[in-house]
Each structure stands twice: as C-alpha cells, then as structure tokens.
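Every protein chain except one is present and positioned as in the full complex.
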Amino acid sequence: MTSLRIPATGLRFENIDKRYGGLFALRRVSFEIAPGECVVLAGRNGSGKTTLLRIAAQIVKPTAGKLSFPGADSTPSANGRPGYVAHATMVYDELTAEENLVLFARLQNVENPAARAEELLREVGLIERRGSLVRTFSRGMRQRIAIARALIHRPSVLLFDEPATGLDPLGITWLANSLREVNRARCTVVMSLHGESEISALATRAVQLDAGSVVADTKSGASLHSILTFGSA
Amino acid sequence: MGKRIVLGAVAILLVIAAAYASFYVAPEERTMGLVQRIFYFHVGSAWAGLLAFFVCFIGNLMYVWKREPKYDWLGVAGAEVGLVFTTVVLITGPIWAHPVWGIWWTWDARLTSTFVLWLLYVSYLLLRTLIEEPERRALHSALFGIFAFIDVPLVFGAIRWWRTQHPSPVIMGGPGSGLDPTMRKVLLFSGLAMCVLMAFLIAERYVLEKMRSEVDILQREAEAQ
Partner (left out) sequence: MSLLSNTAILLGKELRTEFRSRELLTTTAVFILIVLVLFSFAINPGTEEARQFAPGLLWLAILFAASLMFQSCFLREQTNDTLSSLRLAVSDPFAIFLAKLIANTLFLLMTELLMLPFFAIFYNIPLWSKLPALILVLFVGSLGISIAGTAISAISAQARMRELLLPLLLLPLLTPVLVVSSLVTGSLLDRDPIVQWKGIGFLAVFDLIFLTALWLFGEYLLEE
C-alpha cells in the first residue's frame, strides 16, 4: 500500500496541556511512540482522545507542551505531516472521488498526482466510482475515500479517529488488512477505538486516557485486552 | 483597589474642574454663545474615545500575539469605554449643531466618521456575544478589532474626500483654527480630564471583565463535574 522509502518516524508528547475556556481537555500528557508502533488510544467519550489526535495532526495547537516527531527529517517536508482520518470525511462532497485525491495530491507536491490517485482508488476499492461525486457515496464509501485522502502523501505517521465508524464487517476486514500492510512498512499508527475488533488486534500497545490524563499505558497482551474491553465503555 | 479609588477621585475632580473651566474660565464665543461651551466636552470626548479604541487595538494585537486572557479583557474594556465616549460625541454634536445651524445632523466629515467608528465597535461587541467558546471569542473578536482599527484612517480619508466633493451646507472653519488662547487651554484641560476619566473607566471595566471570566470558568468547572 505504501512504498518502503518512508523514513521511520515516531511521535513524542511532552507535557501537553489543552484548555478550552479555562477547562482542561488534556492535562500533562507525556508519552512517546516508537517508529513503527501501532497504538490504540482508549477512553470514554470526552476523555481527550480526539483532542490528542488533532494535536498530533497539528490541526489544534496545545495550550502548553511540545509535540515532536523523532526520527523525521529535520525539514518538515511533504510526508513529514501525519495522515489524519477524522470523524468528518475531510473531502469535498461536490467533487468526485478522483478530483478530491488529485487535489490533495497536488497541494502536497506528490509526484504524478493522477497516478497516485488512481493507485489509491484501486486500493480502497473505489476505482469504479472514481468519477462519482462524493455526495452520492454511502457511509462506508465515504470512510474509504477519507482514508485514501489521509494516505495520499505517503505519511510516515497515521492518525485514525474511530476508523471503523460506518464500515460494514467486510470493510472492517479490508481496513484491518490495509492497516497491517501500512504498519508492516514501518508506518507508525495511532488510532482511537471503541471495544475490540479485527482492527484492535493489530495494536501492540494501548494508552488509556481519562479526563484528559494518561491513566494506563501497556504493551502486555492481557492488560491490553482489558483496556480495550473495559477501558472504553 | 486603592490605586483605582485614587484614579477615580482624580478623574472626577478633573472633570468637575473642566466643567467649571469651560463655563466660567473660557470666554463666550461671539456668534454661537452659550451653547458653544459644549465644544469642550464634545472634542474632549472625541479624543478620549479615539484613545480608548487605540487601547482596544493594543489589547487585540497583544492577544493575538500572547494569547493571554488579560489582553482580551483589555480589548473589551477599551471598546466599551470608547463607545461610551463616542456616544457622548454623537449626542453633543447635534445638541451643538441644532441651535447654531438649525439642523440636528450635518453629515460633517468628522461627525460622520465618528458615527461609522461607533458602528464598527458596536459590531465588535455584538460579535463577542455571538461566539460561545471563550478562546475563539477572544481571538476572532481581536482579529476583527484589528481590521476595524486599521479601517479607521480609511473611513476618515474617504469621508473627508466625499465631503469635499459635495459642498457642505455649512461654511465653518473647523474648531481649533484660530482658536482663542484661553479657549485652547480650556480645551486641552478638558481633553486631559476626559482621558483620565477614560483610563479610570477602562481600569474598572477591565477588573469587571476579569471577574466575569473567572466566574465563567468556575461555572464551567461546576457543570463539568
């Protein structure tokens, strides 16, 4: 899915604080993700998972603290930016699937945007609908085009906010397979998930957030299982 | 607290002294008579109002740069106090104009520009009421405040040019041209008094906004639990 040329990049949060209207959404979050790790963020709704992912995606600025990408090229180049899949599709409803991908490829100086778009359309299984407006897509197809957009610049860090939302069982299997491939290519994956699934089975580590703070961080299978089942009620 | 009381006392004494000076010290204007004495308050308020909007602008710039709530408080304090003084200008203007020229509103360049200024800062305050989230409210209103302030010289320039294109119904050498020396001194003094009053009001409004924002945070914390 992704070429092997990408440099392995990790992710480091140092004392990240995020306040909204004086209230803490995140408080003193510090942990480091090694290059190539596949990490699940667990926690209740409102525990700060989405905020943390948006900070990692550099969409939201932390109130205090530092975010860095150890191992990345010192120059913040095109694929230095993480790929990010959010709740919203982040693509244009009034453009076709192909136009969307070509647009984002060109903006990020991807070589040969049309070929890259076609390659991704094929991988996410939308090649037959390449000329259809995204407006006409089903929820599952929207999630596929959203994932394709996030992958367009061959990022070395992937951030997924509830990637399984809207996907049918077939789609979940497809997503799990693609994530496995991406991760095998030394791409760092961070995703927020609810409960256990084929996708969470890929995780090698789980970090649990509660009220904006890290309350558990484990790599062992048993506690990983318990965080995924009970930690994200 | 003590400093603010002293500042308030000084401001009130200065305003009383300025009122005395403009009624008893300044000589009577030959053609306009008694009503011309409103001029000292009218122009003094205009200076204080502009200065208050400048304070707002500084607060806005500092907020965008530093992102500290205190600059947001300064911005809202400057805008509200500036509005109070420009409102005084807009009310005293017609009171002065009516007996002298026989019309309430003259579309005089300065008065009209002040009116547009007043509208801009009313919009600034309205914008603040329409954004819920405190950081976004502070940032977006600060940015609008910056746009509004850089618009001020353009508004003055455009309206002045517009007035010279349409001959004004009233011929009048603007105040300040060939002003009697005593009148000038009284004007400067009442301008100073208005500016001290303005500083006092901004300080008070700033403290009020600070408390309001602290109460707001406490309320949010209570709701979050």
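Residue numbering begins at 1 within each chain, and the chains themselves are lettered A and B in the order written.
Going forward, a residue touches a chain if its C-beta (ideal position, glycine included) is under 8 Å from a C-beta of that chain, and two chains touch if they have at least 3 such contacts.
Bear in mind the structure is a predicted one, so any value in this text is a computation, not a measurement.
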Sole contact to the chain not displayed, among B:Ala17, B:Val64, B:Ile95 or B:Leu179: B:Val64
Which residue of B:Ala17, B:Ile38 or B:Ile131 touches the chain not shown here: B:Ile131
Among A:Arg12, A:Arg28, A:Arg44 or A:Arg81, residue touching the chain not depicted: A:Arg81
For chain B, residues in touch with the removed chain: 64, 116, 119-120, 123, 126-127, 130-132, 136, 139-140, 143-144, 146-148, 150-151, 154-155, 157-159, 161-162, 165
Positions on chain A where the hidden chain makes contact: 54, 57-61, 81, 84, 86-95, 99, 103-104, 106-109, 149
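We take it that only the chains that are shown with their structure count from here on.
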Inter-centroid spacing, chain B versus chain A (mean Cα positions, whole Å): 51
Sites on chain A touched by chain B in the complex: 20-23
Residue ranges of chain B touching chain A (in the complex, touch as defined): 133-135, 213, 216-217, 220-221, 224
